[in-house]
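Apart from one protein chain that is not included, each protein chain of the complex appears where it belongs.
Chains: A and B, in written order; residue numbering restarts at 1 for each.
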Amino acid sequence: MIAKLVSQTDLDAWVDALIGEQTVYGPKAKGDRFSFDRLNASKDLRLDYDVSILPPKKYFHPQQETLMTFNKKGEFESVIERDPFVLFGVHPYDFVAIAQLDKLFEMDYPDAHYLARREAATVVVSDVQKASAEVFAGAAGFATVEHRKGYDLLITRLDDGSYVVDPRSPKGEKLMTGLKKAPDVDADGFRAREAVWARNREQLQKHKLKMKPDEIPGLLAANRDHPVWEEKAALCYSCGSCNLVCPTCYCFNVEDELNWDMETGRRTRTWDGCMLTHFATVAGDHNFRPKRAARYRHRYFRKGQYVHDMIGELSCVGCGRCITACTANIANPAEIFNRLLEEK
Amino acid sequence: MSKPKVAIFDFACCEGCQLQIVNMEEELLDLLTVIDPVQWREGMSDQSDEYDIAIIEGSITREEDEEPLKLIRQRAKILIALGACATIGGINKLKDAFDLDDVKKTVYGEAAGMPHLATAPVKAVHEVVKVDYDVHGCPIDGKEFSYILRCLLAGRKPAIPRYPVCVECKLRENACCYEFGKLCLGPIIRAGCGALCPSNGFHCFGCRGYVEDPNVNAAKEVMEQYGKTVEDLREKMQLFGTRQEFTL
Partner (left out) sequence: MSKTITIDPVTRIEGHSKITIHLDDKGKVEEARFHVTQFRGFEKFTEGRPFYEMPAITARICGICPISHMLASAKAGDELLAVRIPPAAERLRRVLHMGQTVQSHALSFFHLSSPDLLLGMDADPVERHILGLAARHPDLARDGVWLRMYGQQIIEHLAGKRIHPAWAVPGGVSRPLSSESRDQILEQTPRAFDIAQRALDLFLSVIEKFEPEIETFANFPTLFFSQVTRNGELELYDGPLRITDAKRKIVADHIDPSSYDEHIGEASVPWSYLKAPFYRPMGYPDGIYRVGPLARLNNADRCGTPRADAALEAFRALAKGAVLSSFYYHHARLIEILYALEQIEALLKHPDILSPRVRAAAEPNRTDGVGVAEAPRGTLIHHYRINDDGQITWANLIVATGHNNLAMNRGITQAAKKFVKGSSLKEGALNRVEAVIRCYDPCLSCSTHALGQMALRVQLMDREGHVLDEQKRV
């Protein structure tokens, strides 16, 4: 099937039909912000959202999940979720983050829990309609994903209010069955979409990067002892907010809990963050990174160098969530990278 | 294995934390299958009873309450402080910001001089005896209490959060109070409550006490960014943080 041109009314009807058939998650209003949540009706779907409070990675790597149940004899059973669902309206930069997590969770010891959910999902990417206040995905090179693979549908709202719905995989084609009657997108439609992309690449730059993304690993390596780390960390609450809203953070903590029978129990994992005081505390209560500045610096190296070394890509996608979430206003990666360049 | 004996004692408080235990409902029946609640049968007796676990609710506000507490400590293998009044003194400590005679006069007027109306500076349990574990919160969270008790019964050390409320607030996908210009103690207060107050339209009041290393030095500059002062922050912190180590 080729891409279809769909009116708002038809899009709504299609989404309502999907909701009737399966579990669909998408961006909804939460107060005057947005969050991904289960959709009950197309009227709740807000494809005009600027950014969600938490990234949609939570459907693959949930805030908290049960990994297995066990008993005292040492028997255990993994808990793997395979229920299919549709994740609707993921912004391109968030998809880039998911694609990065795909690689990381597959590496070395493949993570069965993450990969099963990923396999069960149909991912619908939606081009950004409204730039959020702090986004700089355009500067990081992640404003659009037309050349990437790994998602199932791409939806772009054109300036005339109609949508280009473009299948990107057999799963996506299947999802589009309900749009068969819609007209195919013609050359004008594709041109109009190109225009949206070009504008997004330009407009999703509320902060500029004064270097090419690929220069960042080298820039960091040369500046381990830069005064900016101490200076900014002096204001850091070590609250982990920048980690917790980040679409590419994936660290977690594992805990065991016994039931009241004192025989059986479950193992859970919960998101963790390298900015938290005890992130690097190990047995015997020894903390490898007790200093705020060391933790503060670590996050930038993680986003700009360490993960880059593993997957060949900057692992800050420029969503700007950390900038919004940081109470002390010290978490802007673009600002830090630019300063390293300027004060070299 | 015989069931461990568990006793609960309360001092100055509202007893909401004990009610949170009652509120565990079905889970309460599970609890009663594995422990022997001696307190509800016996209270404080003169006999040298021993309990495996003593749970203390409330703050110490009278000098004559210190002796019984010390006795409980002697008889208990494990002593748990239950709820903010016990763990940090709770809002009872607000009283200490005033002259005690003045407090009595405000409440009792001319009768304030009566000898039975004595009152002393407020103490958290750990200021009188050694506390082994804290169950934080005002009131406590029934789930956390249950978890801690199960850990202790299994001989494990419970993992009580050492990170701030912001963590749980983010996990619940709340927009930050500060984004709306509202002061919140989340960044400096210990988590474990599931960020209940910010999730219900309020700021964090600080009932679980400070994290180990609250960034006190950042306060002035950060408050200024939001057009607030250290005074504004202090006012919020006093509610649960009067006379505590990290008070600004």
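Assume a contact is a pair of C-beta atoms (placed from the backbone, for glycine too) under 8 Å apart; a residue touches a chain by one contact, two chains touch by 3 or more.
Computed from a predicted model, the values in this text were never measured in an experiment.
Enquirer: Which of the chains on display does the removed chain touch in the whole complex?
Expert: By the stated touch criterion, the chain not on view contacts B.
Enquirer: Pick out the residues on subunit B that sit against the missing chain.
Expert: Where subunit B meets the chain not shown: residues 8-20, 22-23, 25, 28, 32, 37, 39-45, 58, 61-62, 65, 68, 90-92, 94-95, 97-98, 102-104, 106-111, 114, 116-117, 119, 138-139, 196-197, 199-202, 205, 235, 239.
The rule is simple: only the chains that are shown with their structure count from here on.
Enquirer: Indicate the whole-number Å distance between the mean C-alpha point of subunit A and the mean C-alpha point of subunit B.
Expert: 37
Enquirer: Could you pull out which subunit A residues touch subunit B in their complex?
Expert: Residues 30-33, 35, 53-54, 63-64, 234-241, 244-245, 255, 257-260, 262, 270-271, 273, 276-278, 292, 324-325, 327-329 of subunit A touch subunit B in their complex.
Enquirer: Report the residues of subunit B in contact with subunit A in the complex, numbered from low to high.
Expert: 27, 30-31, 33-34, 146-147, 150-151, 153-154, 156, 159, 162-164, 166-167, 170-171, 173-176, 178-179, 186-188, 211-215, 217-218, 221-222, 225
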